[in-house]
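With one protein chain withheld, the remaining protein chains of the complex are depicted in position.
== chain A ==
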Amino acid sequence: MADSASGTADKSVQVKLVLLGEAAVGKSSVVLRFVSNEFQPNKEPTIGAAFLTQKCRLEDRILRYEIWDTAGQERFHSLAPMYYRNAQAAVVVYDVTKASSLEKAKSWVKELQRQANPNIVIALAGNKVDLVQSSASSPSAASPPESEDEADDATATPGETAGSPSEPESLRQVPREEAQAYATEAGLLFFETSAKTGEGIVDIFTEIAKKIPIEHILAATRGTSGRPGASGSRVEATRQPGVNLEEDATKGKDACNC
């Protein structure tokens, strides 16, 4: 874990981020990789939600992510609003080896776009990409080469990932193009990641950091004299009109679709 929440450093900006996605797609592992650069093959399922923090440097600013890692099982769904309320960013995770997990991810995106903070920055992450990379030891080795991520730092390691012992062969079920197309259409950031190798993980958080309307969060924090009520003012800040035209545009587009 990074630092304990003793207080916000003066220069750092707090960003509340929530992780959503189907059970066992590796949400907790993504966070764990980001926060402490570790990987645990058998991670206990999250009950309710876990809370972690990590700082992220962006140019001259320091972002302090408050990460809410939520439970994935369907029946915990009704608890999710408790965690994504006031969130400025969301990472919706799916498993590239499980097509149904993308469907679930889509429904999360839909829910966030309608129910959450209107200016929330959403990133879509296709996790467990290490299972489908060509160097993987999978006997079928059928993973298409074009699925290779552009991330150069990723040296894919063979082997199987936690939570997927029941999956027969490590086969990609979600083509990168399909997910990418959906993400573009819905106005999401998109990454393929591997919590196991670390591929793409940090990218998610830096790209989110670039897209977050930091100035408004800062303005709001400065505006309020004391810290009490800070979280409330964060919401106001992000609700200011015209913050993120791109986001608004995609939202409009999305609304037409439905």
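Heads up, the rule we're going with is that a residue touches a chain if its C-beta (ideal position, glycine included) is under 8 Å from a C-beta of that chain, and two chains touch if they have at least 3 such contacts; residues count from 1.
Everything below uses one rule, namely that contacts and distances are computed from a predicted model.
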Name of the absent chain as recorded in UniProt (options "Uracil phosphoribosyltransferase homolog", "Uridine kinase", "MMS19 nucleotide excision repair protein" or "TBC-domain-containing protein"): "TBC-domain-containing protein"
Among A:N37, A:S100, A:T184 or A:T206, the residue in touch with the chain that has been omitted: A:S100
Hidden partner interface residues of chain A, rising order: 4-6, 14, 23-24, 41-49, 51, 53, 66, 71, 73-79, 81-83, 86, 98-100, 103, 107, 110-111, 114-115, 162-163, 165-168, 171, 173, 227-232, 258
